[in-house]
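In what follows, a single structure is set out as structure tokens and then discussed.
Shown here: the complex without one of its protein chains, the others still in place.
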Amino acid sequence: MSSASVILQLICPDRPALVSDIAGWVAANGGNIRHADHHTDAGAGLFLSRIEWDLQGFGLPREAIPVAVKALAERLGGDAQVHFSDDHPRVAILVSKQSHCLLDLLWRARSGELPMQVPLVISNHPDLEPYCADFGVPFVCVPVTTGKKAEAEATILELLDEHQVDLAVLAKYMQVLSGGFLERFSEVINIHHSFLPAFKGAQPYHRAWERGVKLIGATAHYVTEELDDGPIIEQTIATVSHRDEVEDLIRKGRDTERLALARALRLHLRRQVMVYRGRTAVFA
Amino acid sequence: MSSASVILQLICPDRPALVSDIAGWVAANGGNIRHADHHTDAGAGLFLSRIEWDLQGFGLPREAIPVAVKALAERLGGDAQVHFSDDHPRVAILVSKQSHCLLDLLWRARSGELPMQVPLVISNHPDLEPYCADFGVPFVCVPVTTGKKAEAEATILELLDEHQVDLAVLAKYMQVLSGGFLERFSEVINIHHSFLPAFKGAQPYHRAWERGVKLIGATAHYVTEELDDGPIIEQTIATVSHRDEVEDLIRKGRDTERLALARALRLHLRRQVMVYRGRTAVFA
Amino acid sequence: MSSASVILQLICPDRPALVSDIAGWVAANGGNIRHADHHTDAGAGLFLSRIEWDLQGFGLPREAIPVAVKALAERLGGDAQVHFSDDHPRVAILVSKQSHCLLDLLWRARSGELPMQVPLVISNHPDLEPYCADFGVPFVCVPVTTGKKAEAEATILELLDEHQVDLAVLAKYMQVLSGGFLERFSEVINIHHSFLPAFKGAQPYHRAWERGVKLIGATAHYVTEELDDGPIIEQTIATVSHRDEVEDLIRKGRDTERLALARALRLHLRRQVMVYRGRTAVFA
Partner (left out) sequence: MSSASVILQLICPDRPALVSDIAGWVAANGGNIRHADHHTDAGAGLFLSRIEWDLQGFGLPREAIPVAVKALAERLGGDAQVHFSDDHPRVAILVSKQSHCLLDLLWRARSGELPMQVPLVISNHPDLEPYCADFGVPFVCVPVTTGKKAEAEATILELLDEHQVDLAVLAKYMQVLSGGFLERFSEVINIHHSFLPAFKGAQPYHRAWERGVKLIGATAHYVTEELDDGPIIEQTIATVSHRDEVEDLIRKGRDTERLALARALRLHLRRQVMVYRGRTAVFA
């Protein structure tokens, strides 16, 4: 619909005139800014900036932009990432037996709502293969058997490498990834079926029912080594009542899970999320 | 607006024909049912019923109803409570320094939205006395000083007794009531400024900010000896973003707190809440 | 999961002892009530009741229940419907080119979340045939060309008749059904992409954008001859801002549309919806 844009994400120590400095750099190179968002974390003395401008007409050729941005970041003593909106990341979806998030993501990818490629789906169970076949997406089953988790993770890492995957999405993948895995592949988004930090860990709906809560939630977050403790991108909720049994919580939860995950993934893919201090700034 | 009604709340072991049995008892006495709600907790084999019927025209005189209801409950092997909608409970509001919930409750009581009397407000600080004066409600300051908490609680218990208080509402009363207090006065509703069970205990907004959540919440619940663990009546939420500092969470939280507390209190006062197995059925 | 139940929906003039009368009738026949919900429309002097009880152990054989219920309704001067929870209605889904609601409904039907059969999907465009093929559901294209709408409707009516369809769901079927059609087939649920009664008719998202609203909505309703004016079953909303273009409203709207439609359909299929005076009672 719209032509390609350049997206700069920059974090650096806060100091005066940063907005002017960065916007001036874009303008000096002939860039026409579409969106510019900034955030200052006063407590940490950090400045975060996300600027998006038209690639067409920009003074620097595409291949030269990353180097130029790196120089800019160095001058400001910070870190920067640059992305192009027409580069659609390669996303692997990891699942177990539940289909709701997988089907939702495949449909959103096909419809163009999620700007990504899906080179493969990985599962520890064979159940969801037919959904992948319907969408023409390769499906690989990597069983996780007792005592063989390390081998399974090694296989997954090889698959991610082989398919040049940029991001792994745990779409109800009911396995915890080890710290060793995350050291080798750290770009992972998970959907947890509770309103974190409530009900970390296993069986959150059962525990939510036991506790008698009146709202249940879902949390999409980046995965870190500590379980369910990574930076939160999006949270959604659904109302429940005493009439709802655990299976009703699970059913209602599916809707809130797939919504939280889809929104979070779209924000990530459009480079609207920046991570700092274990939390996220979401420029929506 | 509407004439008085009788409200029966009954919990008994589940068995066939209970709805017919109870509704038949009401009908046999000439009662015209306005609302009838039931819930079966299959796991516990419990049947919960709330039936409301017109007092006018009912075959039993008002003063005879509690005894008749007791006999009904005994016949069913359960427990029953009976209330009359024109009996407005005497509610003591306990506060500290924050005014938002107090003012909201006083206004809702005056407007008739909350069917209750407020014989007194108790606080451990003198700050909110002027609000009570505006509404013509007696205010008693019971300071809680280090090492003297037991004495303060004893004073409060005397006040509750003296004013024939039916229910105490902790409207941002920043003190934990002891188990001993609750043994002597157990009808207490609290508003906790988090989405329980997340952020139990002190400073939930600070911890929510630290965790980087995208939604904050408030929970109105009955108070039990274990802190923030009593049966939940109502939960509300508000959205937050990285732009919100702790003080913004506190500000947004005030709106969600007073709404959750007012809703829970109205449900309680209209006898729409039943407690069982550490949870609530809310017949709304 | 649970065994079959009998669901009675009854509307009759209000008078005393109706709850007892109806529950007594169920009990007298040995029925074990699972759910009992009632509503009195005081203004219209109407009593609505929905009672659900176990089929197993009930004193009347399944085939005798409708006749017995008819007699009950006549005695009370009202109308009654009886359904069995293991009778899964035959639902035709009508679509045009948009896939989001269709895919969602097919998936929910397969997962068992929507207790229905889908004997066919009808569309005025061929685009969505592949989705139906994936789910093994017959797809029939009935084009609607200028001046030939009556013929198309006649064809659709034949299809509904031939496939013994109980309910038609307009899942983004961008055609208005004529009064003549509805006279011959009246059981129709539609999803309208606005928060009715705002933005009746065509292009609601464009008009919502023009008006600068901050919330958009979706409305699932029974179809009546007057456009977008039938009894509302469910409404959902999504927040929007000045940053959202019309295409963003459309994208966000898809999520709220499919949720409203799926919820409404589930409520209908579980016989939790009763229509009276142009509105619905939803016993959820």
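All chains are identified by letter, namely A, B and C, in their written order; residue positions are counted from 1 within each chain.
Simple rule for what comes next: contacts are C-beta pairs under 8 Å (C-beta built on N, C-alpha and C of every residue); 3 or more make two chains touch, one makes a residue touch a chain.
What you see is a predicted model; the values in this text were computed from it and never measured.
*Asks:* Need a quick check: the contact residues on chain B for the chain that isn't drawn.
*Replies:* The list for chain B reads 1, 99-100, 103, 107, 111, 113, 134, 247, 251, 255, 259, 262.
*Asks:* Need a quick check: the contact residues on chain A for the chain that isn't drawn.
*Replies:* So the residues of chain A touching the missing chain come out as 16-21, 23-24, 26-28, 30-38, 40.
*Asks:* At which residues does chain C meet the chain that is not included here?
*Replies:* These residues touch the chain not displayed: 39, 195-199, 211-215, 217, 231-235, 237, 241-243, 278-282.
In the analysis below, only the chains that are shown with their structure count from here on.
*Asks:* Can you name the chain that lies farthest from chain A, using the mean of each chain's Cα atoms as its centre?
*Replies:* B
*Asks:* At the interface of chain B with chain C, does the proportion of residue numbers present on both copies reach over half, so same, or stay under half, so different?
*Replies:* Same residues, largely: of all residue numbers at this interface, over half are found in both copies.
*Asks:* Please report how many Å separate the Cα centroid of chain B from that of chain C, as a whole number.
*Replies:* Once rounded, the distance between the two centres reads 37 Å.
*Asks:* What is the distance, in whole Å, between the centres of chain A and chain B, each centre taken as the mean of its C-alpha atoms?
*Replies:* Centre separation, chain A to chain B: 41 Å.
*Asks:* Among the residues of chain C, which ones contact at least 2 other chains?
*Replies:* Within chain C, no residue contacts more than one other chain.
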